[in-house]
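Worksheet: the structure to be examined is printed underneath.
A single protein chain has been removed from this complex, and every other one stays in its place.
Every chain is named by a letter (A, B and C) in the order it is written, and numbering of its residues begins at 1.
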Amino acid sequence: MPTSQTWLLRPLQERSTQIFLGVLFAAVALVTLLHLIMPEGHALHVSAYTVTLLGKYLCYALLAVAVDLVWGYLGILSLGHGAFFAIGGYAMGMYLMRQIGDRGVYGDPVLPDFMVFLNWDSLPWYWQGFDMAWFAFIMVLLAPGLLALVFGFLAFRSRVTGVYLSIITQALTFALMLAFFRNEMGFGGNNGLTDFRDILGFNLRTDSTRLGLFIATGIALAIGYVICRGIVTSKLGRVSVACRDAEARTRFLGYRVERVQLFVFVVSAMLAGVAGALYVPQVGIINPSEFSPLFSIEVVVWVALGGRATLYGAVIGAILVNYAKTVFTGVMPDAWLFALGGLFVLVTVFLPKGIAGLLQKRQKPDEDSNADPSKPKPQEATA
Amino acid sequence: MGIFRWLTPLCLNALCLKALYLKPLGLVLLLVLSLPAHSQTEADPGQALLTNLADASSREIDAAIEAIVDSGDPRARDWLDAFGNNRLSRIKDTGQVVEVLRNVGRNWTIADPLTGENLGEMSRRELDRVNINNAIRGKLEGVLAMLDLYSDDPEVQEKAAEAMMGKVNASVVKPLTKLLERDLPGPVRNRIEESVAIYQLEQGDAEAQAQAITVLTGSLHSNARAALNNAAVGDDPALAARAQEALVSIEQKLKMNRAAETLYFGLSLGSVLVLAAIGLAITFGVMGVINMAHGELIMLGAYTTWGMQQLLPGQPGLALILSIPAGFLVAALAGIAIERSVIQHLKGRPLETLLATFGVSLILQQLVRTVISPLNRSVTTPEWMSGSLVINGALSLTLNRMYVIGFALVVFAGLMLIMRKTRLGLEVRAVTQNRAMARSMGIRATRVDILTFGLGSGVAGLAGVALSQITNVGPNLGQNYIIDSFMVVVFGGVGNLWGTLLAGLSLGTINQILEPWAGSVLAKIMVLVLIILFIQKRPKGLFPQKGRAAEG
Amino acid sequence: MSIKKHVKLGLSALALSVSFHAMAAEDPIKVGILHSLSGTMAISETALKDTMEMLIEQQNAKGGIDGRQLEAVVVDPASNWPLFAEKARELLEKEKVDVIFGNWTSVSRKSVLPVVEELNGLLFYPVQYEGEESSENVFYTGAAPNQQAIPAVDYLKNELGVERWVLAGTDYVYPRTTNKILETYLKDMGVAEGDIMINYTPFGYSDWQSIVSDIKKFGSAGKKTAVVSTINGDANVPFYRELGNQGIASSDIPVVAFSVGEQELAGIDTGPLVGHLAAWNYFMSVDSDANYDFIDAWIDYKGDEKAVTNDPMEAHYIGFNMYVEAVEKAGTTDVDAVKDAIIGVSVPNLTGGYATMMPNHHITKPVLIGEIQDNGQFSVVWETSSTVAGDAWSDFLPGSRDLISDWRAPLKCGNFNVKSGTCGASAGEQALADAE
């Protein structure tokens, strides 16, 4: 239906999104060019290593955007988004495992290696179908979405909010981590899934595939961003903000708050899943530690750093923190946790609106402090 | 079997043994004093005995031990102890057998086992350990136990009797039965009877076996069950049947004990959870601060215990007791520091406090890693806390856990007192109910905050002190407990200490009940899922907070 | 390592950066060190990083290799498995290191494996592991199950007459595989199903009460019982504490551990452990001059009288010396040349014998059983008469029974199936990957 487009196209008409997409595509294109054209060893050459690294950053960025959607605009602080990320990742990982086929060390045509040496005789039912790309890719969306749907339905229906919600999301991801650590689960236990060979027929161990994945991630991030932007600039976005700030009031206006929450939560979970799915082939392994609550918290901190309720802020935050990690682990291995921890404290205490907040301050100093910077301008709203 | 050959002659004249054991200390001292002279006479028999022991191959070792005991030498026991504790070495070039007093580091302190004279330090390169392994040690224990049975100290006797269980064989039956003729303290007698019975059941003739079974029927001791089990699968059907009956009746008794045991395990796990969570219940419940660094405060408490033990070497008990106030203080101060530096800037932004304190926790962890060490620190358990309280052969309650349970309850009671009876408690409750109102009534909310947070953190420190007796003291200590703590608090209902207590204990018990058949991992997962579902039913926990404060 | 370079490195990571020019022959030999210095694994791995730096220092003092100095390149994968792969790539692609010494956990090795294979690097892996792997680019200087678990079981059975077995482990792949192997092995020796109890617990498990009491019950069935523990690091302290407190003495139910070494003991109140066993290929207490020299050097290097050495450190010592010798033999650091040269190289180990690199990229090791002493050391109570060669593929697992590994020409295969007479896919597929 025609109207359904407008909410998706609307963001393309607003300047901030245009700038964001412009920068993103320019960066991706530049990296691609420098990687392809510049000769190995040239000062401007971008090594495959850097490309993959950036690819990883972009995955994290997408995850951060997903978190910002629920936290920034819906006021739901999810400490369990790592779970959706990881599940998406596992779905992709299972596909990649099946792609190994008989090239595993035991040469078993069907069973992944870890199943062979823990002598499983046949493939468990939930591994069925993952040899088909389309099925796996649907699962990448469906599995996290379904989990979010069930969990969210229970939580929002009984109006679990605020801290309580945060804590049980934490419980959720923690429980999942323990579960996936168990070898009986059939997900490779602590070793997780690894030793991937190829994806859609492309050899994962070639630079060209890596570049392809990097570009794909860039596109995914762009799409994800536009979807989120579309939601937050739509009336639904404003309803979300309403739920965030005055839940009861919103109910009395006739909105089913729990459904709004559920909808946005599920969308966000799916985005997280996609991020995970793109992450796995690039880093080459998925293991239960992605379920670790600490990881989820860290993601939230990226968003806080970049600036809550401004989607591009989440992207900035994710890339900055992870870049910082890369640098610190190299420069001062023993001290990088200090730096990271310090960063978290300083940001939350002195930069409540994050980096994006700084930018906005510069733009319009007259901006009222009560007003949330994320608030879309009416002309956008009514365009 | 062969090992006890030597006991036969020796025990025919049990007197010698007795004499050997009972030599009054004074006399031994005298001997020791007179030793220098003694050792000058070039042939100290001990020298030969020890060399013989050192040279002995695993086949000859029994003979060597036998020789030492037979010698009736007053120093024999010390030698055997030294041997058992792996403290006998030979100097490589001289071949002299020495006792190692201190075997830490590159240079060891050695002494002459004959004269007891300290020979100073020697590089361990120069020393060659006299080998001993579990098998030999097991036999040695039997020998020493046999000696100890003649002690006058009932405790020593009891230990010895305990040690005899399952170690009886042909050579010691006679002396044991002899021993039974003397009047012995009840427990000692029972043990000896049982141990003899076990032997009879294996070796004795039909009617001896029958007797044995009747003796063992009551016993809950594992060795007794072991013997019966063997008999039950033995080739004599009649005997097997009777053994089976005995086992059944024992099993009946065991059921109760096992249930009690599980309950105890549940409580002890629960009390650990309570300890870990209760501090959080205060900071989280009262101030609405989500303190992710809570785990690290626990860790600080644990490290304080370690530090104390470093300060007071050799007195782990005293150190532990002192570290209760110390741990509280350290953690409390750290907590206050956090409150002043970070949390006070985040008033009314609970979720932000979560992020900031998460940063703090990272810093604290790394701080410990760099300042102290990434390795775990070893905290010794004082004598009076190790071992277990034996209710009967099947049910024994581990002491350290019992202390922890008690400690948890004391801490809880203390907090309750503070909250109910003191001015602080009153103010705290006032602030919890309605901050603005409280302030307008002249309560200095900031001061209350500081004290509250200090209190909560201090309690975390106490938890650390307790945990140091149960688990690792290392940089990751905190991480392992933070999530559980939050679960307990939320499950119990924020801001309600009773809720926390109940939640902790019940979660602990549930976990322990599930564990046997679900396995530890699954049990934990189940508990988590249970919490999630429970929160759906009662979004505000077991004991929801009342009044407007809860609406927020 | 110079801060400056690493800042550069960092920048390069985000921005599009300078990658270093290829090394000329007289440039130093770059040795990558890939051990976690932060996060949960820092506990174990920091010591290995120091060991490597010490060895490199010593080698340089001796004039390096063929006059070329060695340079350590240290990175911190922060106990984060994907980060291991990333850092490995960084070492090989950016730093252009000639060889990598690193990894502790299996999962970290698994995550690095594809990278070293793709970029054709060299990795020396110093920790005892579950086997079931043989990569052309990895050299396994730690023990395979047949160099630790099986001899230990033999010892218990023959020397202590154990008939009932508890296989307790942390739930990850090493214990799983080891226990699978042991289970089959025991059953082959005629141990009944009912005489084997298997139990798994999560990482860092601390509430051992009920499991220990189960073990106690299991042990009261009348036969001599022993626990074979593949319990991982942190979970051990509470485990042994509980054993002690529930009154299980080493003479009743001995516990033989495969993951408890001197370093772990340093963090434990050894009281309750005395007499329990561990199976390794090296103990700090081993009475050999090579060992004493190594310990002295280590203590001086750390400047800490209490510093301890352990089995993985010895593995690095052996691995490093093997690499040095292989490079001298090959006369170059070219990876393929070194790979060929190193097979058959044999260097002294610290227990007074020699370690030889086998064609399956595993090495020969003596197996020692030690009893824990009150001073946090082990006293060796038993050792294999000769060294044992590491087995990449266990004979006790159905999947791998028929597999062998031989990286010499002409076979050049890590998982050759003697039944079908074919080489499993990985090698061939690898060739393709290299070709592209």
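We take it that a residue touches a chain if its C-beta (ideal position, glycine included) is under 8 Å from a C-beta of that chain, and two chains touch if they have at least 3 such contacts.
Keep this in mind: contacts and distances are computed from a predicted model.
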- Query: Given the options "NADH-quinone oxidoreductase subunit K", "ABC transporter", "Monovalent cation/H+ antiporter subunit D family protein" or "Sarcosine oxidase subunit delta", which would UniProt use as the protein name of the unshown chain?
  - Reply: "ABC transporter"
- Task: Could you list, sorted by label, every displayed chain in contact with the chain left out?
- Result: A
- Taking the entire complex into account, which one of A:31, A:231, A:301 or A:331 touches the absent chain? A:231
- Query: Of A:242, A:332, A:346 or A:359, which one is in contact with the hidden chain?
  - Reply: A:242
- Message: Could you pull out which residues of subunit A are in touch with the chain that's been left out?
- Response: 1, 3-4, 6-7, 231, 234-236, 238-239, 241-242, 244-246, 248-257, 259-260, 263, 368, 370-372, 374-375, 377-378, 381-382
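The criterion applied here is as follows: only the chains that are shown with their structure count from here on.
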- Message: Rounded to a whole Å, what is the gap between the Cα centroids of subunit B and subunit C?
- Response: 31
- Note on the structure: The distance between the C-alpha centres of subunit A and subunit C, rounded to whole Å, is 35
- Message: By the touch rule stated above, which residues of subunit A touch at least two different other chains?
- Response: 178, 181-182, 334, 337
- Message: If a residue has to touch 2 or more other chains to count, which residues of subunit C qualify?
- Response: 38, 171, 200, 202
- Query: Which part of subunit C faces subunit A closely enough to touch in the complex?
  - Reply: 3, 6-7, 9-14, 16-19, 21-22, 37-38, 74-78, 80-83, 85-87, 89-90, 93-94, 105-107, 110-111, 113-115, 117-118, 132-133, 171-173, 176-177, 180, 200, 202-203, 397-400, 403, 414-415, 417, 422, 424-426, 429, 432-433, 436
- Mind listing the subunit C positions that touch subunit B in their complex? 38, 40, 42-43, 46, 159-160, 171, 199-202, 204-207, 209-211, 213-214, 216-217, 219-223, 234, 237-238, 241-242, 244-247, 250-251, 254, 263-264, 266-272, 275, 277, 287, 289, 292, 295-296, 299, 305-306, 371, 373-377, 379, 381-382
- Note on the structure: Counting only contacts in the complex, subunit A reaches subunit B at residues 77, 79, 151, 154-155, 157-164, 166-168, 170-172, 174-175, 178-179, 181-182, 293-294, 297, 300-301, 304, 334-335, 337-338, 340-345, 347-350, 352
